[in-house]
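Right, one structure below, let's go through it.
Yeah, one chain of the complex is gone here, protein chain that is, but the others are all in their spots.
Going in written order, the chains are labelled A and B, and every chain counts its residues from 1.
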Amino acid sequence: MTPAEVRDAVADGAVLLDMRPPRPFAQEHVTGAINFQFNRADLVDRAEMALPKSQAFVVHAEPEPIARVAAQILTEAGYAVGGYLEGGLRAWLAAGLPTEMLPLLDVDEVRDRAAEFRVVDTREGFEFRHGHVPGAELLEWSRAWDRAATVPGDRPIALICGDQVRSAYVASVLQRLGKPALLVFGGMADWLERGYPIEKGK
Amino acid sequence: MKETKTLDARGLLCPMPIVKAGKEIRSLADGEVLKILATDRGAIADFPAWAEDTGNTLLSWHEDPDGTLVFYVKKVEE
Partner (left out) sequence: MIFKQYRFEPLAQASYVLGCARAKEAIVVDPSAELGAEAYVLDAADLGLSIVGVFETHVHADYVSCGRELSEMAGVPLRIHEAARGLVRYDVEPFADGAVFDLGKVRLTAVHTPGHTPESTCYVVTDRARTEEPWFVLTGDTLFVGDVGRPDLLVGDQELDVMDEAARARALWESITARLFTLPDSVEVYPAHYGGSTCGGVNMNGKVSSTIGFEKRFNLAMRQPDAAAFARFVKETAKPFPDNYARIKSYNLGLITREALRGATA
């Protein structure tokens, strides 16, 4: 699909699924795009855990062959994929269409500026209970599509997971709803590596 | 302890190795062992957490030369 066609599809209610890894997504992405990193082995399993089949999607991935493969995989799994963005972000920008970025944080900033953020952990319940950032709330990525609207937007929301794949997805969902989301790049892996304190249970 | 079943979760992103392990272990009898192969490094923190949460026993884990993570979990019936 051309950028104009994608823009029109989105205006009609489709959601753009940006399947690049979190870092390039955070650097710049189509305004309102949802980040959902591609892989072949379990794309369908992960999608079925988080994304509704009742939603129309358009795929954006780079390099382009990935978009083609992703659209095919998702379509075969029963997702309503209208097509993929030809020419990627470059074509989108050349067409004068809007982009935005997702701010990144590292775990040091989360620790040093804890009072500034609402820390939201996007992992599964058992992972959260086993150890999380003190004061963090749980919003499992698998339930974020429906639940994101309930997250208060009064303070910047720092999304965290094991590394940054699931948290990037949730951050993009919140950002699309107009909430102030930030992505903790490095996640709990970095937090634990640095030996920072954790809270258990709840 | 010889494993009863092997789950190949290589290439799967977190939390899928755990999700699949949870499904697979249901079909095992008390005391049987599930061997899981994974490549996602999140599994290193996840499997101990999952074992603690479900009451199953993580017997051991190691990393093969090619980077594959291998976990041995013993089913413990509730």
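Criterion: a contact is a pair of C-beta atoms (placed from the backbone, for glycine too) under 8 Å apart; a residue touches a chain by one contact, two chains touch by 3 or more.
Only a predicted model underlies this, so the values are computations on that prediction, with no experimental measurement involved.
Q: Which parts of subunit A face the unshown chain closely enough to count as touching?
A: 20-21, 23-24, 37-41, 61-66, 69, 90, 165
As a convention for this text, only the chains that are shown with their structure count from here on.
Q: Within the complex, which stretch of subunit A touches subunit B?
A: 37, 39-42, 45-46, 49, 123-127, 129-131, 161-163, 165-166, 188-189, 192
Q: Which of the residues in subunit B end up touching subunit A in this complex?
A: The contact residues of subunit B facing subunit A are 10-16, 18-20, 41-42, 45-46, 48-50, 52-54.
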